[in-house]
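To start, the structure itself, in structure tokens.
Just one protein chain is left out here, and the rest sit where they should.
We call the chains A, B and C, going by the order they appear; numbering starts again at 1 in every chain.
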Amino acid sequence: MNLDRTSATRRLVLKGAGSVALIGAGVYLGFETGFGILPALAAANGKYPEEAFKQKSDADAIKALYGKTAEASDKVKLDAPEIAENGAVVPIAVATTLPDVTSISFFVSENPNALAASYVIPAGTVPAIANRLKMAKTCNVIAIVESSGKLFSATKEVKVTVGGCGG
Amino acid sequence: MSATMSMIRNMMISAVLLTSGAWPARAASEADYKTALAAAEAAEKEAGQLRNKWTTTETELAAAKKAAAAGDFDGAIRAAREADALAKASIFQATSEKERWKDMEIR
Amino acid sequence: MFRTILCPAFAALAAAALACVAASAIAASDKADPKTNAGINPVADATAFRKFFTDKFPKVKLEEFVNGPYSMDEDLHKQWEEKEQFAPYEFALETGKDMFSTPFRNGKTYADCFPNGGIGIRQNYPYFDEKEGKVVTLELALNRCREANSEAPYSYVKDEMASLTAYMAFTSRSKPMDIRIPNDPRALEAYENGKRYFYTRRGQLNFSCATCHVQSPGEHIRAEILAPALGILNAMPIYRSEWSGMGTTSRRFITCNSQTRAVPLEPQSDEYRDVEYFLSYVANGLPISGPGARP
Partner (left out) sequence: MASTIRVRATATGDTTEVQALIQHPMDTGLVKDAQGQIIPAHFIQQLTFEHNGKTVFLANWGTAVSKDPYVKFSFKGANKGDDLRISWVDNKGATDNTTAKIQ
């Protein structure tokens, strides 16, 4: 079932018209597997950083994830809104010109757990990511880029409140 | 009509509602509660016929019944009188808006 | 224009301590309401309506009014563009497409109930049904189609209805809204009733739809920015981040009512059908942009 949306008029915003190419019929397998708790390993390999996701503050999460601290760098371009239209869906993206990037992570400082997402960037993958995160309240969004073993960061405050006139 | 004007207007309406008359000192009885509730429900029924009920009236009516069920007739009467005042305000709003809506109409 | 306040002479209320501004008492009895057709002029209304908003927002292109809050604020527009790359209503849209072509138990499908098989017709809804003498909205027509084929009607505020209207809206995307008012006094009355509902203040907050969407579009109510009333229904149904789910026109009307502390009416009550008729008519010519994503 392939919803044809190649014609430009079908797209509200003409941004790189692509079409849905969906061949394989994915099978939704809902079964219980013993998903062992894995030791906290550096983010650069494929293991799920369970420990890092448990940390409260962004500093602890960064330490649990990378075991070192980051320095701010203007080569890390963090794109986030001034005022989030809604705390449940905040579009946040990062791009960097730093060389051989192996990992990119996003932290939301005042969320119950600061680490929101951590990405492994194999060689040949462009160090730029866009995603949509949840934010509990107005706070700092921090993007960390691991480039040739060193950590670089960018930080931006995003305002978050509820909407509507109360009722 | 500027938003601040409607703010003042709302405050005046709610102020008028809150300063209801003073209550007799003796402990209220169930009968007093029943009469107060009947008046409030009649007013709310009329507001319903005018298709203009307020959610706050409904919550006060519910609070009145809940307080009465718990035997707190003083509280129940206070809530029923509040509901009555709110219902009457919503009736007033419906009747006054019959003509006043034109004030804001784009022409 | 100073709004006079009539001092309410409620029997139940003792003399209020507050100084009461006694104003000209509005006659309690209802003045003869101008029901004559002369007083109702939808064409003039629509022109004035459109001019009000294009004057108020000269920098916003006419067809952009259908994007609601996103045409009012650059930072919000950027977030919307990001969302539209892969919009959250994708799933509802595809579910709606499946549902639309899945036959009822009697083998018929929605296509048999609608002109042109239901494809590319959303811009003509709601319409005035001269047999019934009332406005018929798309959501109502869909449920009537289900009942005509002995299927249970869907809730007007839940996902199934939103998916169906999302697909039908999608097939009409960018077509101009095209609502007609037949030369029938009942149609004019329905239109007027919708306009009256739109401008009537309700709820303890004493707001009308116009208080927010005519007086203060572009302004913040906490995090949200108010949409202009011009073309406000063109993007229906909408996926709202606030609800993290789809919302039909009915759901939007009901939640707006509760926000002003007015008790909502039954979905698809005459008032809602008429106000949808009014709002769609004055948006004639503006493109359909549903299904939409909203804060």
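Criterion: a residue touches a chain if its C-beta (ideal position, glycine included) is under 8 Å from a C-beta of that chain, and two chains touch if they have at least 3 such contacts.
This is a predicted model, so every value here is computed, not measured.
Enquirer: Write out, one label after another, the shown chains that touch the chain missing from the document.
Expert: A, C
Enquirer: Check each of A:Ala64, A:Leu133 or A:Val160 against the chain that is not shown and name the one that touches it.
Expert: A:Leu133
Enquirer: Of the residues A:Thr96, A:Ser118 or A:Ser153, I need the one that contacts the missing chain.
Expert: If we include the chain that is not displayed, A:Ser118 is the one touching it.
Enquirer: Need a quick check: the contact residues on chain C for the chain that isn't drawn.
Expert: 85-86, 88, 90-91, 94, 98, 244
Enquirer: Name every residue on chain A in touch with the hidden partner chain.
Expert: Missing-chain contacts on chain A: residues 1, 16, 18-35, 43, 46, 48-49, 53, 88-90, 93, 108, 111-113, 115-122, 124-126, 128-135.
As a working rule, only the chains that are shown with their structure count from here on.
Enquirer: With chains as vertices joined when they touch, what's the shape: line, ring, star, complete or other?
Expert: If you draw each chain as a dot and join those that touch, you get an open line.
Enquirer: Taking each chain's centre as the mean of its CA atoms, how far is chain A from chain C in angstrom?
Expert: 36
Enquirer: Rounded to a whole Å, what is the gap between the Cα centroids of chain B and chain C?
Expert: Centre-to-centre distance between chain B and chain C: 29 Å.
Enquirer: Among the residues of chain C, which are close enough to touch at least two other chains?
Expert: 205, 207, 258, 261
Enquirer: In chain B, which residues are in touch with two or more of the other chains?
Expert: Chain B, residues with two or more chain partners: 55.
Enquirer: Give every residue of chain A touching chain C within the complex, in rising order.
Expert: Residues 1, 3, 9-13, 15-16, 81-86, 88-89, 91, 93, 130, 132, 159-167 of chain A touch chain C in their complex.
Enquirer: Going by the contact rule at the top, pick out the chain B residues touching chain C in the complex.
Expert: Those in contact with chain C are residues 1, 3, 5-6, 9-10, 12-17, 19-22, 39, 51-58, 81, 84-86, 88-90, 92-93, 95-107.
Enquirer: Which chain C residues qualify as touching chain B in the complex?
Expert: Against chain B, the touching part of chain C is residues 1-3, 5-6, 8, 10, 12-14, 16-18, 20-21, 26, 28, 30-31, 33, 44-45, 48-49, 52, 195-196, 199-208, 210-211, 214-216, 258, 261-263, 265, 271.
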